[in-house]
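Missing here is one protein chain; the remaining ones are kept as they sit in the complex.
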Amino acid sequence: MQIWLRALAVPVLFAGGVAPLQTRIDAQTQSVAREEEELLLRSGRLLRKLSLGYESLLADVYWTRAVQYYGRKRVGHDPHFDLLASLLDLTTTLDPHLVVAYRFGAIFLAEPPPRGAGRPDLAAEFIHRGIAANPDQWRLWADLGFLYYWDLKDYAKAADAYLEGSRQPGAHPWMKAMAARIAQQGGSRQTSQLLWSELYDSTADPNIRRNAFEHLQTLKAEEDAEQLEKIVHEYQVRFAATPTSVGDLVRAGLLPSSPVDPAGYPYLLGPGGNVLLHPSSPIASDILGSRPR
Amino acid sequence: MTMSLAVAINTFREAVRDRVLYNLIFFALLMIAAAVLVGQISIGIERLVIINLGLTAISVVGLAMAVFIGVGLVYKEMDKRTLDALLSKPIRRWEFLFGKYAGLLLTLAVNTTLMTLGLGTALCYVGRTFSRADASILVAVYFIGLELALVTALALLFSCFSTPMLSAVFTLGLYVGGVFTADIRSLGAMTGSPALGAMGKVLYYLLPNFHNFNAIALAAHGRAVPMSLIAANTAYATAYIAVVLLAAAAILSNRDLK
Partner (left out) sequence: MASPAIEIENLTKDYRVGFWRKQRRRAVDGLSFTVESAEVFGFLGPNGAGKTTTLKLLMGLIFPTAGTARILGRSIEDVRMHRAIGYLPEQPYFYDYLTARELLDYFARFFGYGAAERRERIARCLKRVGLTAAAEVQLRKYSKGMLQRVGIAQAILHDPEVVFLDEPMSGLDPIGRREVRDIILELKKQGRTVFFSTHILADAEMLCDRVAVLLAGKLKGVGTPSEIVSIAVEGLEVLVEMPDGRALPPALAARATRTGSRYRLEVAEKELYAALEQLRGSDARVLSVAQLKPTLEDYFFELVGRERARAFAVDVSEK
């Protein structure tokens, strides 16, 4: 009997005594609230030294931290990604061959808030580092090219990057085609769709894939919107009036049925005849219109 | 050599009966947890993470064993006076020393092999079939083995004249120092003082260069390790170990037992 009483006392004391006391202390020192936003060490090289030969595993730890940091920010709709660059920097200093980290940085350092840090300059620097450490990874040239194309809208540099990448051993043939295409046409929706699609297929990282998917959806929606606007214009020409809803267009025989966006929600018409997304549609409205024309 | 062999087998038997090998249970659990959870945490780099985790654990566990058993190898026998009866037999002191070394090495070899098998199993579970690139994992394990052999020799050396606590401190100190030798050398060069620069250089060659044996990152990324490095590391380790064991034998042979 005695033994059971004593055995029971341990968890009871813990739950009833130690834990609540700790909560009290935390409330007073506010220590828990602050810990997320700080990085104890910012020097990658120092960290590498301190890891005593186990930097490879530590890189994976920091990579995990970086991904979780990004995830947390997105979930909390927090547009500030101040630590992302540092975390990725530490990761790649510890393991310069962790290619997925460079790719992640290329995209999410460049994407404007709330999707990313909005620092395409940092992203470009980052990729160059990645290329320097991994000259055999031609995909990094593709990521650099995409960066110039999409975020910086510098089509000359983009074409150069794709060209340089196409020269690396093992590069996909489309690199060369892309270089030529961008050099000729600059930015176009079709090119963007190709590139986002290629990016989607090229990685298993869920964040990168989701981002690419959302961009593809948006591009498709824009494409649809363009088409729809042409039909609206038709309607205006024919009936000398502005249609108030998509139903008008259908009834006028200009559309076989009410079209839906890539997420399955019907398109709507605004007061001026412009095409709008359904309010419940999950398609990212924040990146509508960010594509090159 | 039969003398050393007898001592080696007895040393191995002591480790087994001291339940040292139970650390494998912890390792097995770690690998199982990693294999199951890695898919949730890092998609696309499962192989990388498991290899990093596995090799790091093999190295750390092996180091701990090498140091904490190694520092007691000779000291325990001297302290407990078991050496008194033993050395009255027709066995030379260096034969005894070599036997203790071989015994711990055998223990470490068995432990490391089993852990490597566990790592292989975890990799299989994560859905990889083995390819040529995985040979570098074996090389990384081999390098860890060389490292452990060297650390054991150092621990053994200290065990001949120092208490286990101090010996552990010295041995770990040499290990850490050995990881940083390149920095020590460049630090000496950076100061601009010729004396410190020379000292940095001397230390670089004197201290055991453990950073030579780090192939974990290479194995994780499936990159091949050049044969020349394998040969060079083997030769370096062998030479350094020979020096350390010679020193240990010299110390032990001239020492009054308690």
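Which chain is which? They are A and B, in the order written, and residues in each are numbered from 1.
The rule we apply is simple: a contact is a pair of C-beta atoms (placed from the backbone, for glycine too) under 8 Å apart; a residue touches a chain by one contact, two chains touch by 3 or more.
Since the model is a prediction, treat every value here as computed from it, not as a measurement.
Novice: For the chain that is not shown, enumerate the shown chains it touches in the whole assembly.
Specialist: If we consider the entire complex, the absent chain touches B.
Novice: Out of B:Ile25, B:Ala85 or B:Met227, which touches the unshown chain?
Specialist: Considering all chains, including the one not shown, the answer is B:Ala85.
Novice: Which chain B residues would touch the chain omitted from the figure, given the whole complex?
Specialist: 2-3, 6, 10, 13-14, 17-18, 80-92, 254, 256-257
FYI, only the chains that are shown with their structure count from here on.
Novice: So in the complex, the part of chain A that touches chain B is made up of which residues?
Specialist: Residue list for chain A touching chain B: 49, 52-57, 59-60, 63-64, 67, 95, 97-98, 100, 203-206.
Novice: Which stretch or stretches of chain B touch chain A in the complex?
Specialist: Residues 41-45, 48-49, 52-53, 55-56, 59-60, 176, 179-180, 183, 210-211, 214, 216-217, 220-221, 223.
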